[in-house]
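Only one protein chain is missing from this complex, and each of the others stays in its spot.
The first chain written gets the first letter, and so on, giving A, B and C; residue counts start at 1 in each chain.
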Amino acid sequence: MLEITQTMLEDALAYGRAFTSQGKTAQYIPYLRHVDRDLLGVSVQTVDGRRFSAGDSKTLFTVQSIAKVVALALALQDRGEKYLFSGRVGLEPTGDPFNSIIRLEVDRKPYNPFINAGAIAVVGAIKGRSGSEKFERLLRYFKKLCGSETVSLCGEAYLSERETGDKNRALAYHLKATKMLEGDVGEDLDVYFRMCSLYVTAEDIAHLALVLANRGLDPATGERLMAAEHARIIRTLMLTCGMYDGSGEFAVKVGYPAKSGVGGGIAATLVDRMGIGVFGPALDVRGNSVAGIAILEYLSKAMDVRLF
Amino acid sequence: MLEITQTMLEDALAYGRAFTSQGKTAQYIPYLRHVDRDLLGVSVQTVDGRRFSAGDSKTLFTVQSIAKVVALALALQDRGEKYLFSGRVGLEPTGDPFNSIIRLEVDRKPYNPFINAGAIAVVGAIKGRSGSEKFERLLRYFKKLCGSETVSLCGEAYLSERETGDKNRALAYHLKATKMLEGDVGEDLDVYFRMCSLYVTAEDIAHLALVLANRGLDPATGERLMAAEHARIIRTLMLTCGMYDGSGEFAVKVGYPAKSGVGGGIAATLVDRMGIGVFGPALDVRGNSVAGIAILEYLSKAMDVRLF
Amino acid sequence: MLEITQTMLEDALAYGRAFTSQGKTAQYIPYLRHVDRDLLGVSVQTVDGRRFSAGDSKTLFTVQSIAKVVALALALQDRGEKYLFSGRVGLEPTGDPFNSIIRLEVDRKPYNPFINAGAIAVVGAIKGRSGSEKFERLLRYFKKLCGSETVSLCGEAYLSERETGDKNRALAYHLKATKMLEGDVGEDLDVYFRMCSLYVTAEDIAHLALVLANRGLDPATGERLMAAEHARIIRTLMLTCGMYDGSGEFAVKVGYPAKSGVGGGIAATLVDRMGIGVFGPALDVRGNSVAGIAILEYLSKAMDVRLF
Partner (left out) sequence: MLEITQTMLEDALAYGRAFTSQGKTAQYIPYLRHVDRDLLGVSVQTVDGRRFSAGDSKTLFTVQSIAKVVALALALQDRGEKYLFSGRVGLEPTGDPFNSIIRLEVDRKPYNPFINAGAIAVVGAIKGRSGSEKFERLLRYFKKLCGSETVSLCGEAYLSERETGDKNRALAYHLKATKMLEGDVGEDLDVYFRMCSLYVTAEDIAHLALVLANRGLDPATGERLMAAEHARIIRTLMLTCGMYDGSGEFAVKVGYPAKSGVGGGIAATLVDRMGIGVFGPALDVRGNSVAGIAILEYLSKAMDVRLF
């Protein structure tokens, strides 16, 4: 394994830039449609405290599905893995698109926490007497994991999510019908829409990935933010299910755990070494950042860090 | 073909009574769970003005899916068949259970107006500036078709439907997500829950079936309640899709159009001859009245009226 | 109801001719690809012995799925309806394409005898010590039902079927795996391919439909060719499932039982009145003759004979 350097990161960015024209921004959420697809940024933070950035690493974007990682970590903290994985959500990858409802009619339990149905079930398991309390707890935790006090709701994105969120409503009510969701569906959905609409930067999600890489301990503050065992479970699920229905191919091409969002972000985590955050809103057909994958593949080869 | 007689009807009732113990009342709607499963009634009304009844023909029960017939008739009146069948709902039977969501992910348009998804799309097409206005129009039409001013909401059933209606909410939001439903989902669902919770008697639905048999003209009043063409389309759909996923077997065994509801009612229609209403809340696994089917089969053979 | 006349039939043919250009011949079977799509013929035979023909009513074409009617009649004769419908094949329409395999993985029993899987299961139930014996029995019966000694195998079509029959092989082996088929799969498939490749004319299938309309009795010879009860079951299934996944729409538009084949034939049956055979190889997307449906719709309105 080779060390990361600033030059390496800039080469990766240059390599990735060639790919932005191959994708397009998410079309089904009005807010995302108008984001500039040529934006591109990357940030690396190592467990021994070094930080590197290149490109639009401080540009705000909506975290979207990467929030599922934070929700899962909080639900694990609140309920423990036994409760969560035996009764609420599974651990198996599916080959289905992220918002598919088909399997819910056959198997009540969503297959994993990173498809929409699974993430909604996870949100349902977070503790809180109301949706607001759940979201407040989640947001506070989010900020800690990102090492940033500036994480905040993008109101326009939230309204956009809420307006176009009917497929997610269908998933949520189906979960409710089969007792996989027990509280108020409307409130849980609202938490889901809000957490997907949080503004973050590539640096923020690099820090989130760093905490996962450092087995739950924030190297900057020395604070334990999640149990080592939970960080391990999340890293594993990121590898098997983190890149939608492109997870298998990503594992072959890039070879370490990552979680993408349709906002264009990807958080990638190299255990005991570093967290990586990339941002490039041009997406491939599965909803993953095209240039983001290219950058991660470049870094994977340059540092020779594939797990397999 | 033989004439209907009071004796024939009483023999049919006696024959049907042997079957009530083979079924059970709908378990998934709390209100229905506690209905007496041994109730049994039948009513026949002929186009030339004769009326026969036997058993619990005046007992109130909730109309449930039989309301889909009324909603379809009203939506056809409001929008015409071209609008409705090209863009909102299909004409094809499916082998799926009535509340299945699976096909919606593949084909946006619900297969027919008598599965739940299709009926919700039909309710969406009924005119009205609000849910209340839609429901008022529907209720007024309902009373006319039943030739009864006493049709009214069963509050307990409605609350029960609403409380357990999450699968229907999932269907409705899925329809909204794919633009098959355009108005306010909550209001349309409320109309759906309310129409399913209307109190009717076997005599009421016999009259509804009579109007269909008489090609849309109420023989009692001489009033045209629906276009002859719409009555014909509805009779056809009742034959191919009216008895949930038991429609094919019912067509073979009984052989004329009918629509069932999980409240235990079945409305059967013999064109140019008569309408039949039966009520027996003990259901088979598909949700059809066990004794009701037995009575209709008995009458079909006794009068020799199978269409095939 | 109005009487059929030669003029009416010729008007129907003229009406149908406008539709041939809207369809195309079956592309997936090489033999069918090269059939002239402008051919069009119709034949009517009444239970009181009148016969009318117009257009290419004596042109040979391959019977394809219409053979499923004959196989079903023979299997009913061999095994009885109880054996056949409780253990081998269902009575329910599906909204699926004719060659779909999806439901077999969930429900072992094919949904009805007119989808390919169901028809293969029906062929498996026909008696015979070998495939050859089964086919010989079937062919003999076929000739009787068509009132024609000239029904014979189209060798080119058979080879074409066999070469491109892998989807049907998949269905057959799936049926074997779930014990819905018990004999030699290869031999049963061969019977299936051969029966689909029989050469018939519009007049032949009009006679088959006539026997069904006359409740199993051949009016020409006075011979009983199938039990009245079996003819009734088959007519019912033709109405609910006879036109592939266009059966529901056909029931609404035309309104009497019919069975189509991708060779371009349709056999339609009006109980106690007549059998109709049409042939027009230009197909719609579901595999039904476009001009054939138009002719049947014309006749249905002209004679006012819709069942509903």
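Just so it is clear, a contact is a pair of C-beta atoms (placed from the backbone, for glycine too) under 8 Å apart; a residue touches a chain by one contact, two chains touch by 3 or more.
Everything quoted here is computed from the prediction, not taken from an experiment.
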{"item": "Chains in view that touch the one left out, judged over the entire complex", "value": "A, C"}
{"item": "Hidden-chain contact residue, picked from the options A:T46, A:T94 or A:N116", "value": "A:T94"}
{"item": "Contacting the left-out chain in the complete assembly, out of A:T20, A:S53 or A:N112", "value": "A:N112"}
{"item": "Options C:A170, C:A227 or C:A302, residue touching the unrepresented chain", "value": "C:A170"}
{"item": "Touch criterion as defined above, residue of C:E3, C:E105, C:E149 or C:D304 at the omitted chain", "value": "C:E105"}
{"item": "Absent chain, residues of chain C that touch it", "value": "100-102, 104-105, 166-167, 169-174, 176-177, 185"}
{"item": "In chain A, positions touching the absent partner", "value": "90-96, 103, 111-112, 232-233, 235-237, 239-241, 245-249, 251-252, 255, 257, 271, 306-308"}
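Rule of thumb we're sticking to: only the chains that are shown with their structure count from here on.
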{"item": "By mean Cα position, the chain sitting nearest the middle", "value": "B"}
{"item": "Most distant chain from chain B, judged by the mean position of its C-alpha atoms", "value": "A"}
{"item": "Euclidean distance of C-alpha centroids - chain B vs chain C, Å", "value": "32"}
{"item": "Separation of mean Cα positions, chain B and chain A [Å, integer]", "value": "47"}
{"item": "Residues of chain B touching at least two other chains", "value": "none"}
